[in-house]
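Dropping the structure in here first, questions after.
Some chains have been omitted; the remaining ones sit where they do in the full complex.
So that you can tell them apart, the chains are marked A, B and C in the order they are listed, and the count of residues begins at 1 in each.
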Amino acid sequence: MRNATYISVVGPAEPPAHLYAHATELGRLLADASAIVVCGGLGGIMEAVAKGAAERDGVVVGLLPTLDRASANPFLTVAIPTGLGELRNGLVVRSGNAVIAIGGSWGTMSEVALALRAGLPVILLESWDVVDATGADITGGIRVESPAQAVAAALAAAHHNETQ
Amino acid sequence: MRNATYISVVGPAEPPAHLYAHATELGRLLADASAIVVCGGLGGIMEAVAKGAAERDGVVVGLLPTLDRASANPFLTVAIPTGLGELRNGLVVRSGNAVIAIGGSWGTMSEVALALRAGLPVILLESWDVVDATGADITGGIRVESPAQAVAAALAAAHHNETQ
Amino acid sequence: MRNATYISVVGPAEPPAHLYAHATELGRLLADASAIVVCGGLGGIMEAVAKGAAERDGVVVGLLPTLDRASANPFLTVAIPTGLGELRNGLVVRSGNAVIAIGGSWGTMSEVALALRAGLPVILLESWDVVDATGADITGGIRVESPAQAVAAALAAAHHNETQ
């Protein structure tokens, strides 16, 4: 697995149905590209991306906030019970060569912010906007319109990031 | 120090001058109210709030991202070298009964998001806006216009939070 | 991978040759038993157990102390750059349903102590003794003489632990 590309996928535990479908497709496409998927290991977007990757025999890692594995979704290759609570969000971010955010929640926003802080490429699919006092959009990241665009952008950015 | 109120203050390491002044005043007012201030321990807003609190003999804790104390600002009562990098942002947030954010940066945004995720009161002084796909402001938190308003709001919210 | 058994293997980065061989055999046997191996991801015992598991197409997770993957040994299925330094030892321990320690070092001892503190089964193969003020051996854990005994003891203890 040396030289594998790791893509972290973050998103809410209770997404709308169309984003769950998007995340499942994202998981399939990342597995097809032989990327290792890292997520928070729980339900919603985390479950959907793991389910898609598992359908295509991809490797999916779940970094759980709890100390046990009972909360893990059933599609993970590996579940790590960190016991760190929301601090594990930072580990999810650190584990990716690029981060894809689908939809939004405060947990997701913390991960996007940590990724931008760390200089990691961030791909946003139907996620939030951040505007400054003048109303200017300063969200950062690369906005995309589909799972296929998200995967293409993440892999290109991750590759660029690795070879710098 | 039993029953002390802890207020976490977050903000960028390179703020504009008027926000540095705001944070210094904030530190003074928090110390006058006998609140314990928790911050990230480095420069900018972190230094300013520590400086203000130190002027009034307040207690200020700095949770540093590094493994040594060389990066600490000189106004801290206690400096803890966590060695956790940006994951220490989560510890800063967890340590407060309420969180005051001054100005904005990605590190600050991660702290605001983690605080909102944890259900902690968040007070925003010249910080960012987050808007959803419809353009609606969903930033969360309580917006204030001055250090005095920030302290009053933080202490009221912290007290309410503690007695629930 | 639901219901997989996770075995954490801990040991020094610079072991004597016969312990490297023991750890490689341990990796093979754990993979043959379909256990997921968790280790610290670096060299020495960590590399040896990963090498053995990889020979038998097992799954091996490395939880690295650093923020990048350059320090990872080449036999890991998944490498997680935690950036936590030696605090990641606690994550290695938490990730196992049982812990096998081979040889000794201060890092290894911290992991054995954390595992005993957490009530996890600990299997010791040529590891250390701890004696109290009276000279009584209070090391804790189950002592074994070979990799095969270590695997049998770890799987039995992990299973017992899971079904309690």
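Operating definition for what follows: a contact is a pair of C-beta atoms (placed from the backbone, for glycine too) under 8 Å apart; a residue touches a chain by one contact, two chains touch by 3 or more.
Bear in mind that the values here come from a model prediction, so they are computed numbers and not experimental data.
Taken as a whole, the complex in this structure file is built from 4 copies of one protein sequence, with 3 shown in place.
As a convention for this text, only the chains that are shown with their structure count from here on.
Legend note: the chain whose CA centroid lies nearest the centroid of all displayed protein CA atoms is A. Mean C-alpha position of chain B lies 40 Å from that of chain C.
Contact of a single residue of chain C with at least two other chains is seen at positions 67, 83.
Partner chain A is touched in their complex by these residues of chain C: 1-2, 36, 38, 59, 61, 63, 67, 74, 76-83, 91, 94-95. Chain B makes touch with chain C in their complex at residues 67, 83-85, 87. If you check the complex, the residues on chain A that touch chain B are 85-87, 89-91, 104-107, 109-110, 113-114, 116-118, 126, 128-133, 138, 140.
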